[in-house]
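Here the complex is missing a single protein chain, while all its other protein chains stay put.
We just call them A and B in the order they show up, numbering each chain from 1.
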Amino acid sequence: MIPMSYYLILSSILFSIALAGIFINRKNIIILLMSLELMFLSINFNFIIFGNFLSDLTGQIFVFFVLTVVAAESAIGLAIIVVLFRNKKSINVDDIGGLKG
Amino acid sequence: MSTELLIFIFFSLLLVFSALKVIIVNNSVKAAIFLVLSFFCSAVLWLLMNAEFLSIILILVYVGAVMVLFLFVVMMLDINLSNIKEKFVNYLPLGLFIFLVIALLLILFFDNQFSDVDRNIVTEINILNDNNTMNLGYLLFTEYIIAFEIAGIILLLGIISSITLTQQKNNDNKYQAPHDQINVTKSDRLKIIKDEEFRK
Partner (left out) sequence: MFLISLLIIFSPLIGSILLLFLQNKSKSKTTFIANFSIAISAVLSFALLIFFLINPDVVNNYKLYTWLSTEQSVFNISIIIDSLSIFMSFIVSTVSLLVHVYSVGYMNKESSYNRFFAYTTFFTFSMLLIIFANNFLQLFIGWELVGLSSYLLIGFWTNKETAIKANLKAFIVNRIGDIGLILGVCLIFAHVGSLDYKDLFLSLPELSQKTISIVGVHVSLISLIAFLLFLGAAAKSAQIPLQFWLPDSMEGPTPISALIHAATMVTAGIYMIARLSPFFEQSLYVLDIILFIGCLTAISMGLVALVQNDIKRIIAYSTISQLGYMMAALGASYYSLAIFHLMTHAFFKALLFLCAGSIILKCNHEQDIDKISGLKNILPITYSAFLLASLSLIGFPLTSGFFSKDMIIEALKYNGNINSYYILSFSIFITTLYTLKILIKVFFGEQKEKASSELEHDNPIIVPIVLLVIPSIFIGLFFIGPIINDQFFTTSLIDTPKTNLFYETIVINPILFSVHSLTSSSFYILILGVLFSYFFYFKKAKFLILISEKLSFTKNILLSEYGFNNLSNIIIPHYFKRFGNFVWNKADKIIIDDVFVNGIGRIINRFSIKIRSLQTGFLYHYAFTMIVSLIIFLLVFYDY
């Protein structure tokens, strides 16, 4: 039996990698989105881990909904990227600073 | 060392490796492929945790649909990669620092807090049998039916919004304009011309 903490450490490493990815890739918004996907993946991991170790299916149900929302989110995000590229001819994060106060 | 642990170690290492690759590689297409690999690894790990349905879903929906969408977008956009490669090294220390701090904190946290979790703390909700898919379906259509419906609506919302966002007006296409059709008045269609000479 694999201890629970192994899984948890794995998911936190995954989360940290995704987080670092956001900082490293500030030129490419698509990789940013992929980092987000990784983050969601690590969070889903946590749900499943706890659900499994507490013998509760609710965690898996939650993962199901998270997957749904993430699918919708990435679809909309990609659409936004397409529109952005069409208008700016760039997907560089540095070029998106229109909200600067 | 049991087979289970071997599988876990192998796939978790593969998962970490591919995740690192996702954020390091320059080419977006390669990043997407590595993301697929990391999804695949996690699907295997989820299987280890008795989440059969979700691991299948992850591969079918995520790898089959979402990641393909990513690939489409990446290939559709004509991105100048040389520009993007620039300054990558500048942010590496920061990224590394954040990675270390967060990873350290989270690992310490999880290691400490949940090392001795009793498996059966929470009272179980009604589960039919050992079949994971059946159980999930049962819960989804009874306990979480409203959330399920809302999830459907959210997906619909995603479809509609991505279509409206990316839709381009093309004047060559022939299509109906219902709004203009409804707003049409009598005077737009019919013009009465008095022809005096015709009467004579």
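In this section, contacts are C-beta pairs under 8 Å (C-beta built on N, C-alpha and C of every residue); 3 or more make two chains touch, one makes a residue touch a chain.
Quantities reported herein were computed from a predicted structural model and do not represent experimental measurements.
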| item | value |
| --- | --- |
| Identified contact with the non-displayed chain, of B:L13, B:V29 or B:L105 | B:L105 |
| Chain not shown: contacting residue from A:M4, A:L19, A:I49 or A:L67 | A:L19 |
| Missing-chain contacts mapped onto chain A | 19, 22-23, 26, 32, 93-94, 96-101 |
| Chain not shown, touching residues in chain B | 98, 101-102, 105-106, 108-109, 112-113 |
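Criterion: only the chains that are shown with their structure count from here on.
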| item | value |
| --- | --- |
| Interface residues, chain B side, partner chain A - complex | 4-5, 8, 12, 15-16, 19-20, 22-24, 28, 31-32, 35, 38-39, 42, 45-46, 48-51, 53-54, 57-58, 61-62, 65-66, 69-70, 73-74, 76-77, 79, 83-88, 91-92, 94-96, 98-100, 102-103, 106-107, 109-111, 114-115, 117, 119-122, 124-125, 127, 132, 135-136, 139-140, 143-144, 147, 151, 154-155, 157-159, 161-163, 165-166, 168 |
| Chain B-touching residues of chain A, taken from the complex the two chains share | 1-10, 12-21, 23-28, 30-31, 33-35, 37-38, 41, 44-45, 48-49, 51-58, 60-61, 63-65, 67-76, 78-83, 85-86, 91-92 |
